[in-house]
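The complex appears here minus one protein chain, its other protein chains still in place.
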Amino acid sequence: MEATNLINEGLTLMVFGMGFVFVFLTLLVFITGMMSRLVERFIPEPQPVLATAAPAPVAATDDGQLVAVISAAIKQYRSRHPR
Amino acid sequence: MEATNLINEGLTLMVFGMGFVFVFLTLLVFITGMMSRLVERFIPEPQPVLATAAPAPVAATDDGQLVAVISAAIKQYRSRHPR
Amino acid sequence: MEATNLINEGLTLMVFGMGFVFVFLTLLVFITGMMSRLVERFIPEPQPVLATAAPAPVAATDDGQLVAVISAAIKQYRSRHPR
Amino acid sequence: MDKLILLFTSSGLFNLQLGQAVMIAVGLLLLFLAIKKNFEPLLLVPIGFGGILANIPEAGLAFSAVENALHLGGPEVINAIAQALGLDAGADTMAIKAAYGSSDAASHLLAVQTALDANFNNGMLYNFYTISIASGAAPLLIFMGVGAMTDFGPLLANPKTLFLGAAAQFGIFATVLGAVGLTAMGVMDFSIKDAAAIGIIGGADGPTAIYVASLLAPHLLGAIAVAAYSYMALVPMIQPPIMRLLTTESERKLQMTQLRHVSKTEKIFFPLLLLILVAMLLPDAAPLLGMFCFGNLMRECGVVERLSDTAQNALINIVTIFLGLSVGSKLSSDKFLDLNTLGILLLGMVAFAIGTACGVLMAKLMNKFSSTPINPLIGSAGVSAVPMAARVSNKLGLEANPQNFLLMHAMGPNVAGVIGSAVAAGVMIKFVG
Amino acid sequence: MDKLILLFTSSGLFNLQLGQAVMIAVGLLLLFLAIKKNFEPLLLVPIGFGGILANIPEAGLAFSAVENALHLGGPEVINAIAQALGLDAGADTMAIKAAYGSSDAASHLLAVQTALDANFNNGMLYNFYTISIASGAAPLLIFMGVGAMTDFGPLLANPKTLFLGAAAQFGIFATVLGAVGLTAMGVMDFSIKDAAAIGIIGGADGPTAIYVASLLAPHLLGAIAVAAYSYMALVPMIQPPIMRLLTTESERKLQMTQLRHVSKTEKIFFPLLLLILVAMLLPDAAPLLGMFCFGNLMRECGVVERLSDTAQNALINIVTIFLGLSVGSKLSSDKFLDLNTLGILLLGMVAFAIGTACGVLMAKLMNKFSSTPINPLIGSAGVSAVPMAARVSNKLGLEANPQNFLLMHAMGPNVAGVIGSAVAAGVMIKFVG
Partner (left out) sequence: MDKLILLFTSSGLFNLQLGQAVMIAVGLLLLFLAIKKNFEPLLLVPIGFGGILANIPEAGLAFSAVENALHLGGPEVINAIAQALGLDAGADTMAIKAAYGSSDAASHLLAVQTALDANFNNGMLYNFYTISIASGAAPLLIFMGVGAMTDFGPLLANPKTLFLGAAAQFGIFATVLGAVGLTAMGVMDFSIKDAAAIGIIGGADGPTAIYVASLLAPHLLGAIAVAAYSYMALVPMIQPPIMRLLTTESERKLQMTQLRHVSKTEKIFFPLLLLILVAMLLPDAAPLLGMFCFGNLMRECGVVERLSDTAQNALINIVTIFLGLSVGSKLSSDKFLDLNTLGILLLGMVAFAIGTACGVLMAKLMNKFSSTPINPLIGSAGVSAVPMAARVSNKLGLEANPQNFLLMHAMGPNVAGVIGSAVAAGVMIKFVG
């Protein structure tokens, strides 16, 4: 009795849990896809600017990446994410 | 009376305290020595690796500083006071 | 009644507040000036050193990170324990 | 099936109130301003994000355990809390919340324990707020870090620029008067404490504004912090017209004499002098200016590099994250979406404008009597908003005369403004706190 | 002489219980696995060391002041506490502990004060646990840091890999069913809350597992955290056989098309979209995914580098130290050395295996219907365990075909798995919390 009750709880948790996870991530897939299309359409990465005004931001992000890269490299070689 | 009492407490504290410190550290001396011998016997440092792997950690600490340094520099450029 | 009361509070706050701010900063102006004169008189920056040590502070002011970096590096080697 | 209904009825969508939706939009707006328009991003990114988190329906991230229990709990829990607070079972939630707010130690603790026993917890943001702002620690630690980032050299080279930092604080007190005036006219509804907290926006100094608001008007903290940081970001737009209006072309052309070299010793003595002066004249400003001087001493004394470095980086960054999220937790629709917020935004703008004007006028006055020339443009830097205000002075100076580099000269009044508004804050706390 | 006896009778050796000895050995084993076998050392070193500290006889590092008073105090102290809790003097320790656990606010506080007055304090690890885990703060802050370390580029380039992250969560729920099944059969003794907390091990995500366990089954937290991190470390051993079993050589050879370039703007919008979706559908997942999105936004928005940097380094490291020691404080013999722990380890392993299998099978299914080829090997990365699982996919891909670089393709499902298990955690908290 108590046991079957527990089993039932487990089953509902499984059905609804898995169902919800799929619903949620499916929605996320669609919303993300839509967002990407909208961004490409309305907020494209400036092509000309990339040549001219890029240096500043690029430079910035470049050392950003440099650091990221180096530290990532060192991190991986020393240790993995603290999780 | 109260005074002599206090003195006695001080004396016992000295005798037992000093005694315990010596006992403790003497034990540590022996255990450490034993450990070192056992390690040398059973977990010797691999000779070949010592040649190759020695630079590695050094390198690691070096890039450690490099990264620290670069990110510090970049931080100071990019970020304004967080106010 | 209540309103005028509130207005009065606001007015006093303004008069005394502004007054106090001026008094305080005026005092600070004088004390600071005095301090500077006393320092120049009694604790002058050593002239010979100024020739050699001038670069250091200059460097410090125009790019603090260089110093930060060097000291960081040095620190990592021989920073004394904060104890 | 019931599970499905539960899932739906407890979803955010089902419980979303208009106010929450609007506040989420406000949060997104703040993020947009911070990320795209570069409005003080270090603060407005955490504040905006915290504002969104605080308005997630049913999550109760910004509420205490008791508030969450009253909102989400069943009747038995609510009644238990009501009884813990000395009300009879069946009292309505509003009444219980009121009783909770004004309960004495024993019943307060009993209510909390009741909520915890019923498995309700403080929201994450509520905990962050309690630790970082309610305790007063976060603004003070940020002020320490700011002190460690501040170079008083330009101020020491030309101490009378302190007067500019004083004059610019007039914006604070004028705003207080404005706030009480609007209340007297019945347009707004601010107590004198509220007015004082709003005035500090004119100090153009985030941590000071948050510190004062947390002491005098916690219910307005969200709006005040948002206004303070937004206007600091708007300095490059707010100040120039006022500065142009009040100065002539020739005045703006005025070049100032090269600043003298300031010795390390002077820089070490200054924070100590300032500390002593505060201790002797205005103890209520001691926490703010004390931590500020401590940070600056660590910077200048040259023997605690590692502490100064941590105060300027790891520590101030950590505190900024918590402070920002905590401020965001105060962006709840019931407190933010009312006329007062509009009033605060309006008055804050006025405060900035008046402060700027007074700084410039004071600079003109000083220029009359000063032996060395003083370019009125540096007066506007007295509102602090370090270092933007100084940059603005420099920019207008260069427009008028390409040889006219005012940046270093403007840094003096700029840091003087920080001291000035901290002193003003102390006076406020003393008189209406 | 009596001093000598006191010294001896209060020594660890004299008071060492078998359980404590075993747990110290377990702690040393964890350190060995972390240091020598490189099992998630960043967590298992602090956890293992904390486990040893928690089991030092008489030190009481993991106990509250009251527990320490009951264990070390004289009869008068114990009686005082008993009376504070409304028992009559002379009640036995077990009864007092029970009463303490279920006491109301007033008597609880009185008992604490009695213990403090008798000069007993909370153990260091007990304080760490209270602040970092009981408050829920530590796992959330680590999740924020993880968000700041996560690049959603690969996921955005190929969003349907989110389905793989969903499928792999089946391991979680299958394990819940397994746990309740074993209980129904009378083999184990888990409540539905325990089962849910155990299931999350299958999420292969440390902070999520700790967060859920601290809410649903604090008494199992030690075992669950140890299992979660151990199996994450074992991913390179657990997954390959399953992946080989379920895929054909030709499937493993399958090369995938180069991922498209993802713009900065998309990366900025994604965490906000995810946040809104969570807010609307599952408020209970808001703390976890909210902090995750906050960290990721700080990373991508590009205007708060210094905060992002601190979140990824100083802050996450500090929190990791405290979190690890606090988890270790839960490795007490009475809670860890029983059949349930064996059950947890067993079920955790099953959860991983099922999750991996479901990910691979889902990938095969998607490959059938997808326009672009999908190598089934990337499905296993859906369990998260970032970035090992993705590396495993890459490794097996290269074995089958030296030109077949799957790492970037596997990072998509890998980070999707993090989102998936956080969503699953939210559902658990909603339904059984």
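In order of appearance the chains are A, B, C, D and E, and numbering begins at 1 in each one.
Throughout what follows, a contact is a pair of C-beta atoms (placed from the backbone, for glycine too) under 8 Å apart; a residue touches a chain by one contact, two chains touch by 3 or more.
What you see is a predicted model, and the numbers here were worked out from it, not measured in a lab.
Chemist: Could you tell which one of D:259, D:304 or D:365 touches the chain left off the display?
Modeler: Counting the whole complex, the residue in contact with the absent chain is D:304.
Chemist: Give the residue, chosen from D:28, D:109 or D:259, that touches the chain omitted from the document.
Modeler: The one listed residue touching the chain not shown is D:109.
Chemist: Just name the one of E:106, E:346 or E:398 that touches the chain not displayed here.
Modeler: Hidden-chain contact among the options goes to E:106.
Chemist: Which residue, D:268, D:346 or D:398, contacts the hidden chain when the whole complex is considered?
Modeler: Considering the complete complex, D:268 is the one touching the chain left out.
Chemist: Can you list where chain D touches the absent chain?
Modeler: Against the left-out chain, chain D lists 104-106, 108-109, 135-137, 140, 268, 272, 275-276, 278-284, 286-287, 290-291, 294, 297-298, 301-304, 306-307, 309-311, 314-315, 430-431, 433.
Chemist: Need a quick check: the contact residues on chain C for the chain that isn't drawn.
Modeler: 12, 16, 20, 79-83
Chemist: State which residues belonging to chain E touch the missing partner chain.
Modeler: 3, 6-7, 10-13, 16, 24, 28, 31, 34-35, 38, 41-42, 45-46, 49, 52-53, 56-59, 61, 106, 109-110, 112-114, 119, 121, 124, 127, 313-314, 317-318, 320-321, 325
Here is the rule we use: only the chains that are shown with their structure count from here on.
Chemist: Treat touching chains as neighbours and tell me the shortest step distance from chain A to chain D.
Modeler: Counted as steps through touching chains, the separation is 1.
Chemist: Starting at chain A, how many touching-chain steps does it take at least to reach chain E?
Modeler: The distance in steps between these two chains is 1.
Chemist: Indicate the whole-number Å distance between the mean C-alpha point of chain A and the mean C-alpha point of chain C.
Modeler: Chain centres of chain A and chain C, defined by C-alpha means, are spaced 46 Å apart.
Chemist: How many angstrom lie between the CA centroids of chain C and chain E, rounded to a whole number?
Modeler: 48
Chemist: Report the inter-centroid distance (CA atoms only) between chain B and chain C in whole Å.
Modeler: Going by mean C-alpha positions, chain B sits 39 Å from chain C.
Chemist: Note the residues in chain B that touch 2 or more other chains, in rising order.
Modeler: Only 64, 71-72, 74-75, 78-79, 82 qualify.
Chemist: I need the residues of chain D touching at least two other chains; which ones are they?
Modeler: 3, 7, 42, 313, 317, 320
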